[in-house]
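After the structure tokens below, expect a handful of questions from me.
The complex is shown incomplete by one protein chain, all other protein chains being positioned as in the whole.
So that you can tell them apart, the chains are marked A and B in the order they are listed, and the count of residues begins at 1 in each.
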Amino acid sequence: MSELGEEVREGQLAWRGLRVLMAIPGSSLRVFAKRLGPGQELLSSLQEFVEEKQLKAPFIITCVGSVTKATLRLANATADNTNQVIRLQERFEIVSLVGTLNPEAHLHICLADKDGRTIGGHVLGDLEVFTTAEVILGEADELCFTREMDSRTGFPELVIQKRLEQI
Amino acid sequence: MSELGEEVREGQLAWRGLRVLMAIPGSSLRVFAKRLGPGQELLSSLQEFVEEKQLKAPFIITCVGSVTKATLRLANATADNTNQVIRLQERFEIVSLVGTLNPEAHLHICLADKDGRTIGGHVLGDLEVFTTAEVILGEADELCFTREMDSRTGFPELVIQKRLEQI
Partner (left out) sequence: MSELGEEVREGQLAWRGLRVLMAIPGSSLRVFAKRLGPGQELLSSLQEFVEEKQLKAPFIITCVGSVTKATLRLANATADNTNQVIRLQERFEIVSLVGTLNPEAHLHICLADKDGRTIGGHVLGDLEVFTTAEVILGEADELCFTREMDSRTGFPELVIQKRLEQI
């Protein structure tokens, strides 16, 4: 085999290397950064972003910012009793935002008030930005998130699948 | 050099490109998504998942869900006094879950109750899922987490190393 042949085999190894990377467990990841400004609503803005970028398995990595409002569903809510809701209208620092975003958002938030006291729950909306919200989203680009009714909970719950199309 | 030779050099560049990617600082990342259902225990389920997938440097990226119980160690605990523990038995929304998972889990959690009030601490267990827990785990696939006793703290603390084997 000529030296040229050796070089060609390196090219082959590279290509096979990419295929091997795709076969290992879990998924590779892309990240997206977004800054929202005063008056923008966090939940709907994130949902629009997911739609615009056509993300299939998006989730929150981190979020820092402040809001002037929030509507949260509290821990005692069930599928039969979803009216355990609190509507807040004061300034809060976002100290945690967790969850997944596709095809419906499932986000929980923790907010700190003017005394540092915190309140948390399931995000229903009205997260009006006060000064800023910086969000880093992840997209598991080998996975696809859908939701299916789970008769045990009465809610459509997350279903995780491998994507059929590969890069 | 022929045109063919140029093509061969492109193959070489690709292969060297992969090697360069491995030499840059930090680690590449794989992500795993998992949904737990009613009655499953979050801590032990995550530990089983880490063992099953043989993850070496796993950590929580995000977690959203609800629990009916939790046993937490509180902030005044030390290596000499680890019995600062609270056992909770009511419905909570998970509003934050942070930490690393290998070889022992080191997780802290923040839970919101039926009034939105939050309570937090070090996860000891009993995190029985109410409706769902959606978890995104990261695995730093060029790193390896171990724990070694730190005489300053009395606890086995995280040690971060580069993995010897590369992809």
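In this section, a contact is a pair of C-beta atoms (placed from the backbone, for glycine too) under 8 Å apart; a residue touches a chain by one contact, two chains touch by 3 or more.
Please read these numbers as outputs of a predicted model, since none were measured by experiment.
The chain not shown here is touched by just one of A:Val95, A:Leu127, A:Cys144 or A:Leu158, and that residue is A:Val95. In the full complex, chain A makes contact with the omitted chain through residues 5, 8-12, 14-15, 17-18, 29-35, 37-38, 53, 61-64, 66, 90-97, 110-118, 131-132, 134, 136, 138-139, 167.
In the full complex, chain B makes contact with the omitted chain through residues 4, 7-8, 10-15, 17, 20-21, 24-29, 57, 59-61, 72, 74-76, 84, 86, 95-96, 98-100, 106-110, 118-122, 138, 140, 143, 145, 150, 152-153, 155, 157-160.
Here is the rule we go by: only the chains that are shown with their structure count from here on.
Centre-to-centre separation between chain A and chain B, using Cα means, comes to 17 Å.
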